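Let's look at chain A:
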Amino acid sequence: QTKEALTFAAVTFSEAGRGERLKAWVEKFNKSQAVAEITPIAIPFGSFAKTVFTQMGGGAGPDLVRMDAIDYYAAVNSKSILPLDDLLKGGNYKFTEPDKYMIVGGKRFGVPFELSNYVLLYNPALLKGGKPPANFDEFLASAKAATGNGVYGYAYRATMAEGNGFWQDLCNFVYGFGGRWSDAQGNLTLNDAKVVEGVTAYKQIYDASVIPKGADAATYRRMFWERKVAMEVDNGGVAGIFSLQAPELAFAAAPSPFPTRAQGMVLTALTINANTKHKAAAEAFIKWTLQPENQKDLQELLGASNVATVVERSPEMMAKRPWLKVYDDQAVNSVPQLVQGLEVKTPEIQQIVLEQVLKVLQGGVDPKKAMDDAQRTALSRVLRK
Partner candidate 1 sequence: MHAAASSVGVTSPKAKRDWTPYWFAAPVALYLLLFQGYPLVQEFYLSFTSTALLSPGQHTYVGLQNYVDLVTQEEFRQVFLITAVYTVVCVVAAIGLGLGAALLLNAPFRGRGLARALVTIPWAAPPVAVALIFIWIYNGQYGIFNHLRGALGGAVSLESWLDSPALALPAVLLTTIWQIFPFASVVILAALQGVSSELREAAVIDGADRLSVFRAVVWPTIQPSVALLALFLTIWSLRRFDLIWLMTQGGPIGSTNTMVIELYRRAFVYRDLGQGAAVGMVGLSIALLITIVYFRYTQRVERAKGQR
Partner candidate 2 sequence: MASISLQGVTKIFGGKKAANQITFDVADREFLVLLGPSGCGKSTLLRMLAGLEQVTSGEVHVGARRVDTLPPSARDMAFVFQSYALYPHMTVRRNISFPLIMREHRWWFHLPLIGGLAKRRIERSPAVRDLVDRTAKTLALTEMLDRYPRTLSGGQRQRVALGRAMVRQPDVFLMDEPLSNLDAKLRTSMRAEIIKLHREVGGTFVYVTHDQIEAMTMGTRIALMRDGEVQQFGTPREIYTDPANTFVARFIGTPPMNLIEARIEPRGLVIGKAVLPLPEHLAALGQQAPRDVLLGIRPQALGLAHGVLAGQVVLVEHVGAESIVSIKLDHANTAHSDDGESGDDVMVVVQGYSDLRSGQPVQLSLDLGEAVLFERGGQRIRVPALSRAV
């Protein structure tokens, strides 16, 4: 008897290092039972949503999809993924805090796959005294101090070519300064004073000549690893990759040097494509992933990220990778990088905001004015008000 053949699409599969481990993890599922065989599909980050959505819209697509929160809401909205309430009913899962974002309109359509928090990563060797800055002023000062001789104090993204990464970095500043893209009622607050403060801070860094302008994320992360960048605020996945790919690199982590501890969060969900012809097998896989030992393996292979359920890390691991604790502690302060209440419209709002921020960075436009513009444009164009 042949096994049912399923496909599972995830960006992670195409990452060096983590991809191989994740494939091995899926293989474990394949070995664990006799009915289904899951084939991993690696789709690069840049075209993931477009590719998978085109396929799903066309009535096909992978059976299982790991998708970013931003895509998750769109998929839920168009009923392209299956509800999972019935499947998980009665299961005794100890979900992590951000699992709440998976519930839309009282129903669940996916389980968290990877939760990644943001903290400050730094190269102690490049910082004076090896100490991380504790607040924004210190941060600015030590970034400046570290800059020189081919070394940059800090790195982040500020290009439309990396719009999504830019958005993530921007979220950290805005959230860190206490801003949010919308209020509790789902009204846009793009020009809120706190948001403007975050943008202003973003601009301050930009103007301080401490960042390798134009280096894309892949490059400056590589530079970090080559000890040419002193600090960056980045997510647990990145830290995981560093520890995997550059074991000799002695880096450390600290809470982000912003007034509040709130930071963005990469939230990805594991979902079942509504077009699947192998519903039962797909559901079996989801149940399998939620089993504690599999969750444990997953958390480990993902690096500094968390998974759907709460998994304690081993003491040895914590000792070996002290930065894990910083990430884990950050979890309670993490906020998804979405416009809450307007999740489906996030891409458009994101585009509007980023363009305005770019104008601030490159065109010298006043942050307040820029964000006012953003608010106005978003209201009229996206919300048609």
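FYI, contacts are C-beta pairs under 8 Å (C-beta built on N, C-alpha and C of every residue); 3 or more make two chains touch, one makes a residue touch a chain; residues count from 1.
Inclusion criterion for the candidates: all candidates are chains of the complex that A comes from, given by their letters.
Given the structure is predicted, the values throughout are model-derived calculations rather than measurements.
Screening 1 or 2 for touch with chain A: in this complex the touching candidate is 1.
The part of chain A that touches candidate 1 in the complex is made up of residues 49-50, 53-54, 56-58, 74-75, 77-80, 158-161, 163, 212-216, 219, 347-348, 351, 355, 358-359, 362-363, 381.
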